[in-house]
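Here the complex is missing one protein chain, while the rest keep their positions.
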Amino acid sequence: MRPYPDDISLVIEGAAGQGVQTITAALLPILNNSGYNVFSCMEYMSRIRGGRNSTEIRITGKIRRAFTAHIDVLFALSPHAFEHLQNRIDEKTLIFAEKEQFGNGWNERCIDTPIAKFAIQAGGPVYSNTVAAGAVLGILGIPLEPLNIFLREQFAIKGDEAVENNIKAATLGYDFGLLTPPALKSKIPLPSTNDGESHLLMDGNTALGIGAIAAGCNFICSYPMSPGTGLLSFLAERSGTFGIVVDQAEDEIAAINAGLGASYAGARAVVTTSGGGFDLMQEGMSLAGMIETPIVVHIGQRPGPATGLPTRTEQGDLDLALHAGHGDFARAIFAPGTLEETIATMQQAFDLAQRFQIPVIVLTDQYLLDAVSTIDVLDIKRLPVASTIVRTDEKYKRYAFTDDGLSPRGVPGYGDGLVRVDSDEHDEQGLITESFDMRSRMMEKRLKRLQPLAEEAFPPTVIGRHDGAEIMIVCWGSTRGVLEEALDILDSKRLAGIHFSQVYPLNPSILAMLRNRRIIVIENNARGQFADLLTHETGLGISRRILKATGEPFSVEEVVDALQEEAHG
Amino acid sequence: MRPYPDDISLVIEGAAGQGVQTITAALLPILNNSGYNVFSCMEYMSRIRGGRNSTEIRITGKIRRAFTAHIDVLFALSPHAFEHLQNRIDEKTLIFAEKEQFGNGWNERCIDTPIAKFAIQAGGPVYSNTVAAGAVLGILGIPLEPLNIFLREQFAIKGDEAVENNIKAATLGYDFGLLTPPALKSKIPLPSTNDGESHLLMDGNTALGIGAIAAGCNFICSYPMSPGTGLLSFLAERSGTFGIVVDQAEDEIAAINAGLGASYAGARAVVTTSGGGFDLMQEGMSLAGMIETPIVVHIGQRPGPATGLPTRTEQGDLDLALHAGHGDFARAIFAPGTLEETIATMQQAFDLAQRFQIPVIVLTDQYLLDAVSTIDVLDIKRLPVASTIVRTDEKYKRYAFTDDGLSPRGVPGYGDGLVRVDSDEHDEQGLITESFDMRSRMMEKRLKRLQPLAEEAFPPTVIGRHDGAEIMIVCWGSTRGVLEEALDILDSKRLAGIHFSQVYPLNPSILAMLRNRRIIVIENNARGQFADLLTHETGLGISRRILKATGEPFSVEEVVDALQEEAHG
Amino acid sequence: MDNRQNRFDMPSDTDVAWCPGCGNHMLLKAVKGALDELGIDPGSLVMVSGIGQAAKAPQYMKVNMFNGLHGRALPAAFGIRLSNRELVVVVESGDGDMYGEGGNHFLHAIRRNFDVTLIVHDNMVYGLTKGQASPTTQRCMKTPVQVGGVILEPFNPLAVAIALDAPFVARAYAGDVKQTISLIKKAISFKGFALVDVFQPCVVFNKLNTWQWFKENTYSIAADHDPTDRMAAIKLATATGKFPLGMLYRNDNRALYEDLAGIGEKPLHQQQAPDEKDFRAMLDSIPMNNH
Partner (left out) sequence: MDNRQNRFDMPSDTDVAWCPGCGNHMLLKAVKGALDELGIDPGSLVMVSGIGQAAKAPQYMKVNMFNGLHGRALPAAFGIRLSNRELVVVVESGDGDMYGEGGNHFLHAIRRNFDVTLIVHDNMVYGLTKGQASPTTQRCMKTPVQVGGVILEPFNPLAVAIALDAPFVARAYAGDVKQTISLIKKAISFKGFALVDVFQPCVVFNKLNTWQWFKENTYSIAADHDPTDRMAAIKLATATGKFPLGMLYRNDNRALYEDLAGIGEKPLHQQQAPDEKDFRAMLDSIPMNNH
């Protein structure tokens, strides 16, 4: 049951290899350019062909960025659609499918759509996805022409015939879609007033890459691992333009050690991976802490333990990020929840890493990375990229003691000094020491930066009206969108939300925001890792944890349900 | 200044390669057999020859197991003694050294000891350590003969001449020692009533090995890393007798994966390492959690981050052990503080690992592993080694759902069933699944064991009198001995101690023990990792943390000083 | 290749995650065929794998299975084998899994020479993670990460194995099921470390090394090649041009780890806890107390 009427959720279901991604890539810009607000997210199996996959496209009145469970319009390309999605469809769901392959679930709300027939008419079964794309536009009553333009561009390299066949397929689908019963069409929200032009459409991966490039990132060495690989590919594609050194490592251990070597030599280095790969980088994290060398590590979270569910989503690596690497050293951890935050936190990550000479982690997850939404170009802000590297003189000491524990950072080959870093406990010059006194001073030096790091921490974002709310719903990372929407729907003065895009250290201001209120934490993991962290850092108790660790993101409906009583009770 | 009079601390200083270890190995059994209580610990640099090293031997009235900073008798073999140990000596310290090489620190309390001369008389400079050993016995007024017996056994393989020269060296030293001013001799405590026979002398490494063998450990694959290597060598030496498969891995990743393979096939496997090596085992930990396969991991802690201080001590890897491996899964962590506890927790670790099908960590540290103390043979208890492996039948499913989440564990080749384990999320048979429902049930299954694990957790040990104490001093792992002694000295009804030999999960009974009292936590790390854990698990606040992260253990004097005010108001 | 059932077949409704047309299907047939022909009892066989498309193979066989971590199949296989000599241990792995993430274990497993058969599905690409270069990807191939084409020299597993005196080194091609079966049978029968690197077309991500390409760029090793001649073998392995298929190298003189280490015949799971006598004797022998 849909809790609000001004938008629709369209789901395209299809096996891997059926081209659902191409449909989405075609439709989203068209919808966006037509002035609609769109949001899209996907779920797919860990396989290259076949399986049960789907993409949700939401067309909304207000800007939304959350997954809804309920499907208004289902476009089914594979025989698994009903079995796979039955929990998300009800008697109101309009289903476009081929009756023959749809199976048990068929009833009067289903519209038998001759996708395969049209495809074959157009030239062959490969055109099924284009038929579907055309049909969707027809259903929504949006002009076909932009799709034809897309098809011409997309298939130009495949030759004229491919282009013509695609256009034919689109047209057949479109014409069919136009005949959809008018009852449905009334649900389509009016175009929002935002003109599509200033709004860029992108997924989280893209935002992450933009953030890295804005931050002047010029070195990435990583080993592929879903969903962390996207950043590697994004930067690889742009390596020429921006002078980024890109290397695929033999393993994750090599990746982080290469990153640290590069950073030592003056590069602005990033490493990307997922939880299992990050496990292998722990010793490198510890090294970064010891040699006070900047590094940014992106962890695209997915459900563990071990290989877990490689293409699904979870927020289960916060504990790991907090404690990664043996011994005590300073770090910072970000967890963006929107495109804007992704771009901003990535830049902040590089900036803090350089200025505080520490490892900084950016935690995302499959859901955030794959979800497509819009961002106003004006909201893409660039942080100044200040160089923190000094030219050394002959007396240079890499670990010179200073008031704030931060020594001027030189790099080899720049100035007259020598730059020596050592994973053993070392003296100011960077040479091995076993003096207990030096050890104590160096430990103190390395940990001193925790205080200013906390003071500089991004304060959390309040969702709704803070004053007067008795209950604070806390979230972090990718759960921002779903909480925003749920609170909007619940529309209760008793509740307000707080979203953390930086999860460590926490800004000291949060104590005042949370004190004397009931705190509920919502997170996409099994035990409430952020709730624990919050208690640890503030001493405040958590009255309830809303958790999910199935591999799926929270849906708006779920969160609304979970908070219903709190809102109105 | 020594806080109590009935014991002496004897420190033998010498560069690596000067044979201080041989002296200790000779003296400790002689002292023990003479009915004295002895405790010994050592500190040494990360190098094979030279450097500044020392071993403390305490001869005590009561049984003691803690490091004291103050040195009553110093026996200096190297020229670095004064520089290295000056903070631990005062005007009362009796110093035996060669005046010529001792340098600045020389004054009237020093006894010029012609070690080199005697050694050369005996046959050459290599006999210096034997001269020292003899001298120590002379100083203490203990008969020389047992030392001669030791020398005959020890050097038999080197031939008659070596034996004779050693005995000559010992005698020269002994005769010199006998001439020590009588003022010192009065400080030697009377032999305790324990007869040496039933008390075994051993270091922590040995206790760890005994525990493993008692537990039926029959597989170890590890990569050398101080101070974790001792267990590997101990088991290697006894592999023939006990049928233990011993392999030195190419790296730590191989080690834990081999251990898991072995355990899957039915071995009782252990892996040993230190923090840096454990960093590399994180993914393996996560795998153990996912495939529900027992493994015991020993971490001999040393100061980090990174390579840190390889031969020094710290309790800095608790956080890492708690959160090792991405994703949520159950584990248990032990941290013994005495020989008895080392033997007991190691057996418990194997037992829990097998019964709960989880990874179990035993956390020790350099100080505990190298320290030598005595244990009554009667206190070496063996836990029954119950086999938890079932013979499978054709319908066998490795991950069959059960009430308590524990499925009967089969091994390949034993019975008619197939045993399939999978690092991906899997179904009851162990085959890959992407069903969200199966995922949820499997997560629940894996985490269900946390509750019974907590209920079975070793309750902590109360030090002193709990009832009436307003302040509880909490410690864990190797800090037990020093707290015991400090509380004994402080002799205050206001204070009692609590020592945890199991640090995760915590036994629910602890809440009652700690509630409504001031809690002070003492630990050998920079930020108080156990204090955080305690708050996390109990919600109780910690009023003070007594911390040390210099690479040295706490001394009795330090702890007494730190608690002085609390003890007496 | 016939389709009759063999004892390693999974139920017919098993969902196989590989793409239609992929070389893995034929290789799976070959592996099951070889096992069946050897008359191996599924219960005494353990298939070990890492993570990747190749590494899914044991999921599709009725066998004991240890499907562990990416890159870590060999150490797990080693632990299994040492714990129970009665088990036949076969590793299936991908080129990325084995020669990338797992490279160090590859080297040291060869040095150990325990009894294991290593079948590498060598598709010269990372399949499961969608087409990045693997260690065996040929120069110049473009991928989403190697946007300008691969610049690294391909890893030469056969040459490295022979350089380390791996006692059994063979190369097969999934398109030739007969030869593949024959080599795998020999490898499994061989007592010691046996490598069979199998060319396996990835029809989705490797558009360079296709079925056709492998056909055109391989040849069967001449009958007069003496596989015990290490130099001849390494020459074959390092030659430029077409890739040799068949048995490159064999050394029957290397002793087995299990024998050298004195691993007993009794599986460790049947071992009893130490008896009290031995245990007490050990206590008595602790260095500081035994004199």
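Order as written gives the chain letters A, B and C; numbering starts at 1 within each chain.
Note that a contact is a pair of C-beta atoms (placed from the backbone, for glycine too) under 8 Å apart; a residue touches a chain by one contact, two chains touch by 3 or more.
Computed from a prediction, not measured in an experiment: that's the story for all the values here.
Enquirer: Taking the entire complex into account, which one of A:105, A:305 or A:430 touches the absent chain?
Expert: Candidates A:105, A:305 or A:430; residue touching the omitted chain: A:430.
Enquirer: Out of A:15, A:232 or A:267, which residue would touch the omitted chain in the full complex?
Expert: Missing-chain contact among the listed residues: A:267.
Enquirer: With respect to the chain omitted from the figure, which of C:52, C:79, C:135 or C:201 is a touching residue?
Expert: Answering carefully, the residue with contact to the hidden chain is C:135.
Enquirer: Check each of C:9, C:36, C:165 or C:278 against the chain that is not shown and name the one that touches it.
Expert: Counting the whole complex, the residue in contact with the absent chain is C:165.
Enquirer: For the chain that got dropped from the picture, name the residues of chain C it touches.
Expert: 99-104, 107-108, 110-113, 135, 148, 151-156, 159-160, 162-165, 230-231, 234-235, 237-238, 254-255, 257, 260-262
Enquirer: For chain B, enumerate the residues touching the unshown chain of the complex.
Expert: 17, 45-51, 223-226, 229, 232-233, 236-237, 239-240, 246, 248, 250-251, 276, 306-307, 310
Enquirer: Which positions on chain A touch the chain that was left off?
Expert: Where chain A meets the chain not shown: residues 25, 28-29, 32, 149-150, 153, 200-202, 206, 210, 213-216, 218-219, 221, 238, 240-243, 245, 247, 249-251, 253-255, 257-269, 283-284, 287, 291, 372, 377, 380, 382, 385, 387, 389, 411-424, 430-432.
Definition applied: only the chains that are shown with their structure count from here on.
Enquirer: In angstrom, rounded to a whole number, how far apart do the mean CA points of chain B and chain C lie?
Expert: The mean C-alpha positions of chain B and chain C differ by 41 Å.
Enquirer: Between chain A and chain B, what is the gap in Å from one C-alpha centre to the other?
Expert: Roughly 44 Å, centre to centre.
Enquirer: Which residue numbers or ranges of chain B touch two or more of the other chains?
Expert: In chain B, 253, 283, 287, 291, 422-424 touch at least two other chains.
Enquirer: Mark out which residues of chain C touch at least two other chains, giving numbers and ranges.
Expert: In chain C, the residues touching two or more other chains are 17, 51, 69.
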